[in-house]
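All protein chains of the complex are present and in place, except for one that has been dropped.
Chain IDs A, B and C follow the sequence of writing; residue 1 opens each chain.
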Amino acid sequence: MVSFVSDYITGAHPEVLKALISTNSETLSGYGTDYYCDKAKEKIKAACGIDSGDVYFTVGGTQTNQLVISTMLASYEGVVSPSSGHINVHEAGAVEYTGRKVIELTGEKGKLKSDVLESYLSSFFSDDNREHMVRPGMVYISFPTEYGTLYTKKELESLNMICKNYGLKLFIDGARLAYALASPACDISLKDLPMLCDVFYIGGTKAGALCGEAIVFTHGNTPPHFISQTKQHGALLAKGRVLGVQFDALFSDGLYLKIGEHAIGMAEKLKKLFSEKGYAFFLDSPTNQQFIILENKKMKDLSNYCAFDFWEKYDDEHTVVRFATGWSTSDEDIEELKRCL
Amino acid sequence: MVSFVSDYITGAHPEVLKALISTNSETLSGYGTDYYCDKAKEKIKAACGIDSGDVYFTVGGTQTNQLVISTMLASYEGVVSPSSGHINVHEAGAVEYTGRKVIELTGEKGKLKSDVLESYLSSFFSDDNREHMVRPGMVYISFPTEYGTLYTKKELESLNMICKNYGLKLFIDGARLAYALASPACDISLKDLPMLCDVFYIGGTKAGALCGEAIVFTHGNTPPHFISQTKQHGALLAKGRVLGVQFDALFSDGLYLKIGEHAIGMAEKLKKLFSEKGYAFFLDSPTNQQFIILENKKMKDLSNYCAFDFWEKYDDEHTVVRFATGWSTSDEDIEELKRCL
Amino acid sequence: MVSFVSDYITGAHPEVLKALISTNSETLSGYGTDYYCDKAKEKIKAACGIDSGDVYFTVGGTQTNQLVISTMLASYEGVVSPSSGHINVHEAGAVEYTGRKVIELTGEKGKLKSDVLESYLSSFFSDDNREHMVRPGMVYISFPTEYGTLYTKKELESLNMICKNYGLKLFIDGARLAYALASPACDISLKDLPMLCDVFYIGGTKAGALCGEAIVFTHGNTPPHFISQTKQHGALLAKGRVLGVQFDALFSDGLYLKIGEHAIGMAEKLKKLFSEKGYAFFLDSPTNQQFIILENKKMKDLSNYCAFDFWEKYDDEHTVVRFATGWSTSDEDIEELKRCL
Partner (left out) sequence: MVSFVSDYITGAHPEVLKALISTNSETLSGYGTDYYCDKAKEKIKAACGIDSGDVYFTVGGTQTNQLVISTMLASYEGVVSPSSGHINVHEAGAVEYTGRKVIELTGEKGKLKSDVLESYLSSFFSDDNREHMVRPGMVYISFPTEYGTLYTKKELESLNMICKNYGLKLFIDGARLAYALASPACDISLKDLPMLCDVFYIGGTKAGALCGEAIVFTHGNTPPHFISQTKQHGALLAKGRVLGVQFDALFSDGLYLKIGEHAIGMAEKLKKLFSEKGYAFFLDSPTNQQFIILENKKMKDLSNYCAFDFWEKYDDEHTVVRFATGWSTSDEDIEELKRCL
């Protein structure tokens, strides 16, 4: 059965797999100190247009969010997130497990709006009781968001400036960054990101790697003893090469962007298909995740022919479902879907 | 200058102080194992009409909330709170510091409504992704609430039944319980509470003690090794007698209720005063905290003559302020306030 | 039955109690912002001979150790302690509860020796794998120690210099500081302490207060947002006056030292008594705690006539027990003890 359940339903992109195979028997040092990690870091820094930043590899998204947030925040600081933020909803309390509060602000289609943030911060910092409250120390957003939507460059600049004004850090979760950068609707490039935030990560797991995320600290602001803190979180991979080799491949010959572009192309075909068949979209997503409103009966029927993801209840009779494309989505998959609709 | 800033602005009620004085030179064992702690526990259990429950003394409110919540929840469980809940706003993240998420639901005048709770729980327990989410393990409410409002017995029964249905615990923060029980608007007595929840605490600090809260586990559900866990939280008082002696006094001759009644009587006079002078109330509170909407200029003027507490911005030109009464509020204080208005 | 169980078996010293009584009806602001807290802080700073340091009040010893250690250490740092250190043995894991490791070094009669510390630190900082290990960030010692013993000024200078050399902080637990300062064997005064460490606390609970400890950050090194962090630990007392008033009394007219001197005087009488009766001392303690080796049968007999504390097994037939004096120990108590021996 054809599946659009997510972008992590197949293994590694062939080029990534090839790199793992060809380096397999090399003797390399552990814990991310090997040649391929070094090379991948240099390539990522070049792709981001930074000399001075630092790059670290981790295994998965929740682990990365937990590690970045807990090591960049003081223990008395919390992280601001739009209500739908992954850290607020779907990470089983990983951030709170490290002692930090997720401060939830109302979002709009997955995005945190500048005026909502400004209003909250202005109110907090003028409150005489603020020493009895959790001090906001960071803003967390994802790009694309949980709903596949994108911030414009202007919106990111605005969020970043507000953060700077109030002394907060801005962290961008790029688990699906490939699909933002490759979207025609996106008005920034990877080289813009370091100037728009304090830290972000480049998602590998959802963009063609077996596993792996690359954290970029944008301006010499890596938390102290970061390797030690990574180890303390249980997040330091012994065979760090597995991450280095994969990211080296992803950042060779523009593969990371190519993967994004392929999935976006497929998403556009998928979108067109649903549109032509008269399906209702929950919102307009310019990236690889498409959200469709289905009648509950229709949803049940359809699930016999193709696989997709339940997203949320729309009303008593309708449900929002998600169709996602990825590196392995093919024209045949789209054709198959067409037959199901 | 006369002060209505809070209910903890003076020392101990004379009867409580007298007990501390008269027992001061007695030789007693430490850590809550003394005679007065035992006696106070028996009196509290009698006042609550329970044989089998357990009573423990702690020093302050935030400490108590942190201790109760973290010891009664599994590490993967979170605590549901109305958005204005003390643990969600004014405890500097004490609950999150122990690794637990506060799951915020929209409240109404400080109260958590049954339908809001039911809807959230029903949605959570039918979500296929719930293992990726924080599991609700407890509901936290305060009685009276942060806004001085009260739940009816029926409302508490309803919340308690919903909790039971979904396997959650119900915890009632009674920092100001004296002022609930003494309010004419309150339709429950202390003897009802054990049947309406799993755990609650009887506030001493805000009701005439120098410090001290009494936690009541209502039905043999004290967390294992609770003394050890209290110690681990830094919350076990060496001279536990200080708490035992005070609660022994508070629960002798109905003193706890008398303190509540006195403050409620004063609050009614204060309310009448504001009402007669044409002030606007933010909401109708039947307890010892009264919330008044003041023009900002008026607020500034008034603050030269009497002390009260800033509560929250109402709009650009108005502010909500709080006037609280307590054991030491006197008719003279009310007269003095009258001259200020 | 006469009791030498500990130094916290009676209430407050009469002068401390008097201060609580005389200020009881005053209207004061909460959370340590009142007049008496300010006054007590100034007096403590004067007694310590410092202008710039900061003083904060907390309720109890374990709470203080937990708060100081967790707020002064980075999350990846641990605290070095002699094996018998209170934080390592008798605080139910309060330090680990905040995520920090207690790094245990072998002590000698409760003291951490310079050469043991130097050897450990030198080894740690030359270990290539140290990023995989817990980084020592602080040394914790108590003065007097758990065994009533004292460091000489030279020993403290040596520990402090080693800490400085390796970039660690030195924290002195002064739960029983009064009994160190008042001991004839002590070669430092309170004015010396700020130059010998980064932070220490002056114990109130075990020296005549109902409760209360005073933390002294010696040189502008208070952790950021310390009030907020104290609140987050559940350690911020609403009626902060209770601590301020007591420490104001303890630091008026040299009361703190007088309490120490009285207890030391009594301890010397007690020591003489045991000595004359031919009892064996476990070690030579110059402070208010005396450790005696008793035959198990003798221990059982004696416990019928006077109260003391079990300390540790000596061998299969003998036990080490502790006799402690305090502000309320009287000549009558000593006479009574004499009759028991």
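One rule holds for everything that comes next: a residue touches a chain if its C-beta (ideal position, glycine included) is under 8 Å from a C-beta of that chain, and two chains touch if they have at least 3 such contacts.
Note that the coordinates shown come from a computational prediction; the quantities given were computed from them, not determined experimentally.
**Student:** Could you tell which one of A:V199, A:A214, A:L237 or A:V321 touches the chain left off the display?
**Tutor:** A:L237
**Student:** Thinking of the whole complex, not just what is shown, which of B:E131, B:D315 or B:E332 touches the missing chain?
**Tutor:** Considering all chains, including the one not shown, the answer is B:E131.
**Student:** Using the touch definition from the top, which of A:T149, A:S228 or A:Q289 touches the missing chain?
**Tutor:** A:S228
**Student:** If the hidden chain were put back, which residues of chain B would touch it?
**Tutor:** Missing-chain contacts on chain B: residues 70-71, 74-76, 99, 131-133, 135, 224-225, 227-229, 231-232.
**Student:** May I ask you to list the residues on chain C that touch the chain which is not drawn?
**Tutor:** Its contact residues with the unshown chain are 75-76, 78, 89-93, 96-102, 104, 123, 128-129, 131-134, 310, 313.
**Student:** So which bits of chain A touch the chain we can't see?
**Tutor:** Touching the missing chain: residues 3, 5-6, 8-12, 14, 17, 20-21, 23-30, 59-67, 91-94, 97, 205-206, 210-211, 228-229, 231-239, 241-242, 328.
Quick note on the criterion: only the chains that are shown with their structure count from here on.
**Student:** Using CA atoms only, can you tell me which chain is the most central one in this structure?
**Tutor:** So the chain nearest the centre of the shown protein is B.
**Student:** Tell me, please, which two chains come out on top when C-beta pairs in contact are counted per chain pair.
**Tutor:** B-C
**Student:** Distance between chain B and chain C based on Cα centroids, please, to the nearest Å.
**Tutor:** Distance between chain centres: 33 Å.
**Student:** Rounded to the nearest whole Å, what is the centre-to-centre distance of chain A and chain C, using the mean of the C-alpha atoms as each centre?
**Tutor:** 50
**Student:** Per the centroid of Cα atoms for each chain, what is the distance between chain A and chain B, given in Å?
**Tutor:** Using C-alpha averages as centres, the distance is 41 Å.
**Student:** Two or more other chains in contact with one residue: find those residues in chain B.
**Tutor:** 91-93, 97
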